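Quick one: this structure, given as structure tokens, is what I'll be asking you about.
Now for chain A:
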Amino acid sequence: MIIATNVHKQFGKLQVLKNISVTCNKGECIALIGPNGSGKTTLIKSILGMVIPDSGFITFNGKNILHDWNYRSYIGYMPQIGRYPDNMSIGQVINMMKDIRNHEGSLDEELIQAFDLEKLYDKKMRTLSGGTRQKVSACLAFLFNPDVLILDEPTAGLDPVATEVLKEKIIAEKEKGKVILITSHILSELDEMITQVIFMQEGQLVFHKNMIDLQQETGEQRLSKAIAQIMLKR
Partner candidate 1 sequence: MYKIFKYVIRDILRNRIMLAYTALLLLASGSIFSLEDTSAKAILSVLNIVLLIVPLVSIVFATIYVYNSNEFIELLLSQPIQRKKIWLSIFYGLSLSLGLAFLVGIGIPVLLFERSLTGLLLVACGALLSVIFAAIAMLAVVFTRDKAKGIGTAVLMWLYFTILFDGLVLFGLFQLSDYPIEKAMIVVSSLNPIDLSRILILLKLDISALMGYTGAIFQDFFGTATGMTLSFVALMLWILIPVGISLHKFSKKDL
Partner candidate 2 sequence: MRYLLMILIIFSATQLQAKSLHVGKQEAYKTIHQALQVVADSDSILIHAGLYQEGNLIIDKSISLIGIDNPILDGQYKYEVISIKANYVTVEGITIQHSGVSSIIDYAGIKLYECNNVRIEKNIIEDAFFGIYVQYGTKCIIRNNHLRAHKKTEQESGNGIHCWKSDSLQITGNQIQGHRDGIYFEFVTNSIIWRNISSKNLRYGLHFMFSNHDTYVTNVFENNGAGVAVMFSNHVHMYNNYFRENWGDASYGILLKEISDSEIEGNRFEQNTSGIYIEGASRIQMNRNLFKGNGWALKIQASCMEIQLHNNDFIGNTFDVGTNGSLVLNNFNNNYWDKYEGYDLNKDRQGDVPYRPVSMYAGIIEKIPVAMILFRSLITTLMDKSEKLIPSITPEQLKDDHPHIKPVVS
């Protein structure tokens, strides 16, 4: 569904992505992991068209995204740090997004209810805590029933209850056959849901493996241990 081919990106002198080629297929739930500054977010932003690669290309459903913008209507994105217009309230932001997206199918407001956001609808964005912002971001990502979910550190800042709610939601969406691309530092969170692992380091793709293969190779059930082992081998 999403194919990145030889994507290369440089910010000034710093090479952030070096010849990255990845493929994400339908029904996959991919964990994008790697140390800080390894280029995960940049890769995600490239897929979203927010960062434009210096060379290489990315296709979505077989179409190059460079001059396309409509493909984003199939993507729900939850940024690492959600930034919203300060002087708007939660309700206004959610309504504005509904208005701008002009979504035709049904809306998925499960998370809004699960997080009980409606109570906070009148709160201005600037007064929100990081956790509440994350909740808003999560709600927006799932709101339009997208085929692809891109979640950048979805659980950072969320309380354990909310984390649990979100995880369940992700798993439920995965069951529906959606592509899910997720980054997280807390690898233990990912165990239950992922099917694929993409490991990046210093802008390079270290490996892209099936979770089952990875488990067999390392003999470890848990992702964190498996990764640790691979890191040690290298």
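Selection criteria: all candidates are chains of the complex that A comes from, given by their letters.
Methods note: a residue touches a chain if its C-beta (ideal position, glycine included) is under 8 Å from a C-beta of that chain, and two chains touch if they have at least 3 such contacts; residues count from 1.
Treat the numbers as computed from the prediction; the structure is a model and nothing was measured.
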item: Result, touching chain for chain A in the complex among 1 or 2; value: 1
item: Touching residues on chain A, where the partner in the complex is candidate 1; value: 11, 45, 48-52, 69-73, 75, 77, 79, 83-87, 93, 96-97, 99-102
